[in-house]
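Sharing a structure here in structure tokens format.
One protein chain omitted, others in place.
All chains are identified by letter, namely A, B, C, D and E, in their written order; residue positions are counted from 1 within each chain.
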Amino acid sequence: MQRSERFERGAARLAEMGGDIEDIVAPLADVAPDLATYVGEFAFGDLYTRPGLDLRQRQLVTIAALVTLGDTERQLRFHTKAALNVGVTPSEIVETVIHLLAFAGNPRVFNAMLTVKGVFAERGLLPVG
Amino acid sequence: MQRSERFERGAARLAEMGGDIEDIVAPLADVAPDLATYVGEFAFGDLYTRPGLDLRQRQLVTIAALVTLGDTERQLRFHTKAALNVGVTPSEIVETVIHLLAFAGNPRVFNAMLTVKGVFAERGLLPVG
Amino acid sequence: MQRSERFERGAARLAEMGGDIEDIVAPLADVAPDLATYVGEFAFGDLYTRPGLDLRQRQLVTIAALVTLGDTERQLRFHTKAALNVGVTPSEIVETVIHLLAFAGNPRVFNAMLTVKGVFAERGLLPVG
Amino acid sequence: MQRSERFERGAARLAEMGGDIEDIVAPLADVAPDLATYVGEFAFGDLYTRPGLDLRQRQLVTIAALVTLGDTERQLRFHTKAALNVGVTPSEIVETVIHLLAFAGNPRVFNAMLTVKGVFAERGLLPVG
Amino acid sequence: MQRSERFERGAARLAEMGGDIEDIVAPLADVAPDLATYVGEFAFGDLYTRPGLDLRQRQLVTIAALVTLGDTERQLRFHTKAALNVGVTPSEIVETVIHLLAFAGNPRVFNAMLTVKGVFAERGLLPVG
Partner (left out) sequence: MQRSERFERGAARLAEMGGDIEDIVAPLADVAPDLATYVGEFAFGDLYTRPGLDLRQRQLVTIAALVTLGDTERQLRFHTKAALNVGVTPSEIVETVIHLLAFAGNPRVFNAMLTVKGVFAERGLLPVG
């Protein structure tokens, strides 16, 4: 896999968020290494390094999108951890998910809350508030 | 958690449907107790107690929404049981899911049918019809 | 276009609902006549003629699916009219849409309510209730 | 329509966001006045008045949900205006929408950007940045 | 269960794709045998036997739809196997999924890639390319 400057920038950004690009690279290595390249270059290298929103804002936006989209438990777990890592509080994450009752409906919100609770439990962050 | 009149009305409605509000309250208690409050007050207390549709109609409508939305296995299990509890027949549930072939596509319908079958099996309601 | 027995049965069912199969056949005639055949045969001929749910129940289920799916204004208009034609009351349609606040979120519900209001207005059914 | 304390609180919150509850009440008055009540009470009165996220954060979260959900042009127009009214900058809105390229795909993002551009144009906020 | 000519044609088509109609019939037999009938008759008998697209093209189209729809892991596993069985290469499947980064967003694509990788692993097709 070629690791471009954009990829290295994305890997560094991901590291700031507490993630490890190798966790994306490794499972895709024998099936679609280019997918890992694109995630590193585009999602983390291009988009996540843009100014204009800080990482805390980006994680609230990301969580809102994942909850609304549905079928994103894996991603919601990762981005909840990343949100905590960049300084979003458990309470802000909970607030974001509750807020979506008005837009995404109860099932999306309820399932998401149990997923973020699982992350909080692993980190010893319960009870919230 | 404050238990308002709306909440108590919702808990009572949920009990009529064979559910137990504590099953919503307990898992959310240490992460988002207000979410349980809103579900009790708004979904069950405000919406589910409205006149104009009876509980059997509401459960068909609910099942249709859950199947179409997708990623709602937990909710579909609950609302299938609730539907049975308020007098919807297994056959009506099956008919509702089959009808959605025209609107939600085969994958949603097939997955939903296996979920409702699981509920029927637990209740000794198989075979249907 | 071959008009099978299933198609004729579907056309008859659609007529009971106040629709006209020619309104499906005509716009598809020069692009995809087989699509009209399938809609007539499968959706209206197979599914809509099944016993087990009456047409009033089917229309509530259909409306719930369309509201949840989104981007279905054309279909929601048609099926609101069909619902009225088979004896669903405006109030039951309104109740169905309001109920979905718990499952599909406010934007889907608000847009749908304006669409059904448009149909009610055309039929002189306002105000509801 | 009964205007509860929760409704009045919601109407006040909406006014802070530059909205007017009458714009929700009026179009629903003859079809589903209770829907306006619920939007006022629950979405704006309960959810939007919660502490834990400020209005600027809530609008980014809301915009993310609306873009991801799709078929929400009307809501995206309203909430873009509300975002501006509570101090979100055009640049932050644009950043939020661009960020969603990674989660919601190009079509949702492209359509949303044209919608927010329309709002910016009406307010004389172009060019952005 | 009545097995019409359309059903038998669908079962034969499914067999060409390496599937077995009994795997659809059996799990539905005691809950909704008519659903198996419709899947056999309509999806495989009517749609999948149409000329105009060959089976390789149909499987790319099907995979694109399943990835975009979400909550379709079961179906994506089946149709990935079917795609391989009709001559689609692992590389073409991977390309199809990567292409969807532009339309369905990263979470749908990432989850789908892990699902197709699982199928490839079972068949000894890793590494791809």
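Basically, a contact is a pair of C-beta atoms (placed from the backbone, for glycine too) under 8 Å apart; a residue touches a chain by one contact, two chains touch by 3 or more.
Quick caveat: nothing in here was measured; it's all calculated off a predicted structure.
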Identify the visible chains that the left-out chain touches across the whole complex. A, B, C, D, E
Would you mind spotting which of E:Ala11, E:Ala82 or E:Ala104 touches the chain that isn't drawn? E:Ala104
Subunit A positions in touch with the non-displayed chain are 34, 38, 42, 46-47, 50
What residue numbers in subunit E mark contact with the hidden partner chain? 42-43, 47-48, 50, 52-53, 57-58, 60-69, 91-92, 94-96, 98-104
For subunit B, which residues reach the chain that was dropped from this view? 100-107
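Everything below uses one rule, namely that only the chains that are shown with their structure count from here on.
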Compare the two sides of the subunit A and subunit D interface and say whether they are made mostly of the same residue numbers, over half shared, or of different ones. same
Would you mind pulling out the distance in Å between where the CA atoms of subunit B average out and where those of subunit E do? 30
Mean-CA-position distance for subunit C and subunit A (Å): 39
Going by the contact rule already set, what residues in subunit E reach two or more other chains? 34, 38, 42, 70-71, 101, 105-107
